[in-house]
Structure formats: structure tokens, C-alpha cells
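First, the structure itself, so that you have it in front of you.
With one protein chain withheld, the remaining protein chains of the complex are depicted in position.
What follows is chain A.
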Amino acid sequence: MLAIQTRGLTRRFDGRHGVTDLALEVPAGSVYGFLGPNGAGKTTTIRLLLALLREEAGEIRLFGEPLSWTRRAPLSEVGSMVETPSLYPHLSGRDNLEVTRLLLDGETASIDEALALVGLTADAERRVREYSLGMRQRLGIALALMRRPRLLVLDEPTNGLDPAGIVELRALLLRLAGERGITIFLSSHLLSEVEQIASHVGVLHQGQLLFQGTQESLRRRHGDPLAIRCGDARAVCDSLAHLGEQPQLLDEGTVSVPAPRRADHEINRCLIERGHAIHAFGRRPHSLETLFFELTGQEART
């Protein structure tokens, strides 16, 4: 069962990328990290998924139900937070939730339930302008949870949060996914965060989906590089090049071979036969960050 499915989804803007021919497949129950550089079209996609933008072409299905600008019924299954949480700072946390509860015709108990879930029961009567950024973010998620959604769509939920706030939010999202089985679709710039929380990832670049699938499948597709810690890395590099490999000197004691042509044991044997002192030899898993930069063809700004 797919929580989100899009086919040929297209929306362009004058002078800037939107999204083109997007085919998202988000399995129900997954935590899907939606990645892409600034301007890739992440927010456009999220706005399309929430019927905040008109689709130019293509279709969207949420839990199998078609969604469009004019057909918004499937939104009753969705809780959302786009960029910053939409809050009335002059009202208390409880009043903010009450506004949404009234609009949704929800039960009064849903307010206390949402407050408890995000750990804001004690601060419910305080005005939101007195809340810290992390508390606002949690209240934003409480707002999204008011309709007891099966799908939570979050756009950059960690924006502006300090490390403690990020850890707090991560724990909350994992709890929602684990205990309640809520599908979470989140976009984020923080690749390390997505790496820790997401079961699936989608990589968007210039409005096009470059990859989607589980993190494991992404790693499998790219293969883990061979990492060699040795006494004289330059000499090892020369030897590897002589063997027809394409080594990369990481530092004075480490060499990486991103895509070895020979079997690992064969390379190891050759290096030892040539008299190199090898301290450690093995595959080092790619970080999501590395894979992201490989996919998008970008380089980290150092």
C-alpha cells in the first residue's frame, strides 16, 4: 500500500524550476526523507501534495485516493507542517489547537492528546510568543496531529532548531512512526538527520527525481568504497594505480578506492606482496551525504 503516489506530476514556474514528471512512491508506514538542494522543488512538491498549488499535469494519490486542487477529500488523512509552523503567537498553545479543532470538527479530547504526544501539556496555557523555537516546532506538529492523520507531511521540520531540539524532534517522529504507524514524509537539508530517521529516501534535483528507495538500496546501487589505512598512503596510491585501480588519497595514512575493479582480497594480497604496511583494510559504508552529492553532481562547499 502506498501512502503517496504521484505520476507525471508537473508544476513549473516562470523563470525557476518547479517539478517535472515526478513519480513518487511512498510506502505506508515508512519514514521517507525527501532530499534535494535549495530550489530543487521540494517545497513545490509538498505544496502540491497538500493541494496548496495547482498541478499542471499528472496525478496524485494519497492512500489510493486521487487528490487535486479541486478534489481535497484525501487531505483528511494528512497532517502537515510547511516550513515554519503556522501559529498565532498572541494565543495560547491550547487556543491554537482549539482553532484547528473547530475547523476540523474534532473532539475536545484530541487537544489534550496532541499536547501530551508532543510534551506540551504543562505549557498549554502559555502564549505561543513565549515559546522557544523547539516548543513552537512541537506545537506545529501537534497541530498536524489534530486530525489523527495516517500521513504526516513535514517540510524542513528541523529548520532553526538547536541540536537538543533536533534530537527531541527526531525522538518524537520516531515515536509517531513506531508506535502509531504514521507514515512520515519529510524534507530536510540535514542529511545526517535523514540518515538516522528515514527508512526510504528520495533525491530531487532541478525538479526531477534522481533516486527513490530504501537507504540500503541506495548504498547497494553505489557500492561501498574500499578504505585502506596504511603507513605510506602515497606509495599505496602509486601501487594501486599501477594495478589499474583509481585510488583517492584521503590523508597521509588513508587511501580510498571508490569502485575497485579487482576483488578485495586480491588487492590486499598485491599490496602486501609489494611490501606495504597495511593497518586496516575494508569497506567503509557511504554516508548519505556522500551519496547525495554523487547523485546531484554537487560538491560540498568547504
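By definition in this document, a contact is a pair of C-beta atoms (placed from the backbone, for glycine too) under 8 Å apart; a residue touches a chain by one contact, two chains touch by 3 or more; residues count from 1.
What we mean here is this: contacts and distances are computed from a predicted model.
Its UniProt record calls the unshown chain "ABC-2 type transport system permease protein", which is the correct pick from "Multicomponent Na+:H+ antiporter subunit A", "ABC-2 type transport system permease protein", "FAD-dependent pyridine nucleotide-disulfide oxidoreductase" or "Cytochrome c oxidase subunit 1".
The chain omitted from view is touched by exactly one of A:D105, A:E179, A:D251 or A:E273, namely A:D105.
Contact with the undisplayed chain is limited, among A:I60, A:L87 or A:L209, to A:L87. The chain omitted from view is touched by exactly one of A:A57, A:A73, A:A116 or A:A171, namely A:A73.
Summarising the interface, chain A meets the missing chain with residues 47, 50-54, 72-73, 75-76, 78, 80-84, 86-91, 95, 98-100, 102-105, 127, 143, 147.
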